[in-house]
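With one protein chain removed, the remaining protein chains of the complex are shown where they sit.
A, B and C are the chain letters, set down in written order, and residue numbers restart from 1 in every chain.
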Amino acid sequence: MRLVADRLVRAYGPRRIFGPLSFRVEPGTVFGVSGQNGSGKTTLVKVLTGLVRPSSGGVYLEPASGGGPRTTPRDGTGRLGWCAPDLALYGELTPAENLEFFARVAGRPVAAPEADRRLAEVGLDPVRGRTVRTRFLSTGQRQRVKLAFSTLLDPAVLFLDEPGSNLDDAGRAVVEAVVARQKARGAVVLASNDPRELALATEGVSL
Amino acid sequence: MGVLSRVAQGILALAMLAVIWGSFLYAKPAANFIGESSRIVFYHVPMAWIASLAFLLAAGYSALYLKRRRVEDDEAAAGAARLGILFCLLATVTGSIFARVMWNSYWNWDPRETSIVLLLLVYGAYLGLRGAVEDPERKATLSAAYALIAFVTVPFLMFAVPRMYASLHPDTVINSSGKIQMSSDIKLVFFSSLAVFTAVFAWMYALDRKVSRIVREAALAEEGAVAR
Amino acid sequence: MTPDAPVAAVPSHGALFYVAAVNLIIWVGLFAYLVYLDRKVKGALSRRTPEDPR
Partner (left out) sequence: MTGLSRSFVSEEEGGTAAPLRLTAPPAAVLLGKVLSNLVLLGVVSAFVVPLFLALMSFEIAGVPLFLAVLLFGGIGLGAASTFVAAIVAKTAAKGALFAVLATPLLLPPLVAAVTGTRIAATDPALSAGADVIRLLVAYDGVMLTAAFLLFDAVWRE
């Protein structure tokens, strides 16, 4: 799936946060979003995921081969992955229970071994993932659970907003591995201020 | 302002004077009502009718906003709700005066009175919700959703609750047999009054929407000045 | 409706007082709304005037 932003604007009353922006993100590429704090990176990513409505313009998903219907992120659920600082999972559930819950509400349940494999992929101990509640994990470990959540449903487009926050060097390697796996499956949009992370991007915008 | 609307305003003013004259002196008091109290019909009923019309407009523009997401529709819905509250209040107060004359008490929680208070509460809550949300787009969306959910409960307020208890309120204008029971002189003044007050409402509503537009454009210009 | 209710509340010239009171209330209400609109538009415009003259 190709992600298309068409003259996208988000305003807060009379004040414009960003835009108008137009770009395309092809499958197999990483699109970087950079900019100072407060420049609207997080808002842009939320608009692209459909979590926030654009004030004008539109976001579309279309088959990369051309032809086929154009849809918007709001036309369905479970096709987009998102990992951001203001994403939170249920603290009273374990990481594995979180993954199993969200897969089930999306109508694509995962079996226990699959959830464990997803946790291992982001460098979390699957046994701990079944025994320790998410709120008792360190912030770095929680960030890894969020990464596992964001790729859980094999999304067509993966949105990573400051994916390396709270992560050590091993964690950053996990982010790179997540991005590499996603490139084989679809597109990545990566918002960050970290030059090492932005180096993963092949094109992008600066706000 | 065009010549045409000047002429229309002049005609409206003359018609209004005619209705007031008619309500005092031309129409004869109806039977079954104490003294002159039947003259309320020329004022109270148009107020209630306009309030219903305004709330209908508020619901319609709310639905349009959710469909088209245009600021103008949100402003139109809010303005209609404000005017609806105004006319609803006027209907309440004029009704209360009538109640004093007919039943010797300004207020006695008659089912009609109770349900009109609830109606005022609904749209007061709507305006309260608008005041509590800062982001204009979120305000518009949430208040449109509330206006619509409130609108579907209004029939229960207006018809179901009064029906469950006996009311002293006279039959609504079109009574259960579907006939309008009025003498011809009352009918003439009544329908003129309905038309004239509806025209006044339309004028006020148009003014309200113009003012909303000016306020919005002023805010935009101010924001532009700050950005420079 | 209730023929033996107190008629004393309505004097013979009741029509004048009664309809006049109802009228007065309605016109006060409509006028108040016009005042509200006037203040709203004046408030918005006065915030705009101290705009940078450059």
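As a convention for this text, a contact is a pair of C-beta atoms (placed from the backbone, for glycine too) under 8 Å apart; a residue touches a chain by one contact, two chains touch by 3 or more.
All figures in this text were calculated on a predicted structure; none of them were measured in a lab.
Undergrad: Among the chains present in the display, which ones are touched by the chain that isn't there?
TA: Taken over the complete structure, the missing chain's partners among displayed chains are A, B.
Undergrad: Of the listed residues B:Leu89, B:Leu118, B:Leu194 or B:Leu220, which contacts the missing chain in the full complex?
TA: Of the candidates B:Leu89, B:Leu118, B:Leu194 or B:Leu220, B:Leu118 is in touch with the missing chain.
Undergrad: Have a look at A:Ala106, A:Val132, A:Ala177 or A:Leu198 and name the one touching the chain we're not showing.
TA: Answering carefully, the residue with contact to the hidden chain is A:Ala106.
Undergrad: Which residue from B:Val19, B:Ala54, B:Ile85 or B:Ala150 sits in contact with the chain not drawn here?
TA: B:Ala150
Undergrad: Spell out the interface residues on chain B facing the chain that's missing from view.
TA: Interface with the chain not displayed, on the chain B side: 66, 118-119, 121-122, 124-125, 128-129, 132-134, 137-138, 141-142, 144-146, 148-150, 152-153, 156-157, 160-161, 164.
Undergrad: Could I get the residues of chain A that touch the absent chain, sorted low to high?
TA: Residue positions of chain A that touch the missing chain: 49-51, 53, 74, 77-78, 80-82, 84, 86-91, 102-103, 105-107, 149, 153.
What we mean here is this: only the chains that are shown with their structure count from here on.
Undergrad: Return the distance between the CA-based centres of chain B and chain C, expressed in whole Å.
TA: It comes to 14 Å between the two C-alpha centres.
Undergrad: Give the list of chain A residues in touch with chain B in this complex.
TA: 12-15, 53, 55
Undergrad: Please output the residues of chain B touching chain C within their complex, sorted ascending.
TA: It is residues 20, 23-24, 29, 32-37, 39-40, 42-44, 47, 82-83, 86, 89-90, 93-94, 97, 100-104, 170, 200, 204, 207-208, 211, 214-215, 218-219, 221-222, 225, 228 of chain B that touch chain C.
Undergrad: What does chain B use to touch chain A in their complex?
TA: Contacts found on chain B: 69, 135-137, 216, 219-220, 222-223.
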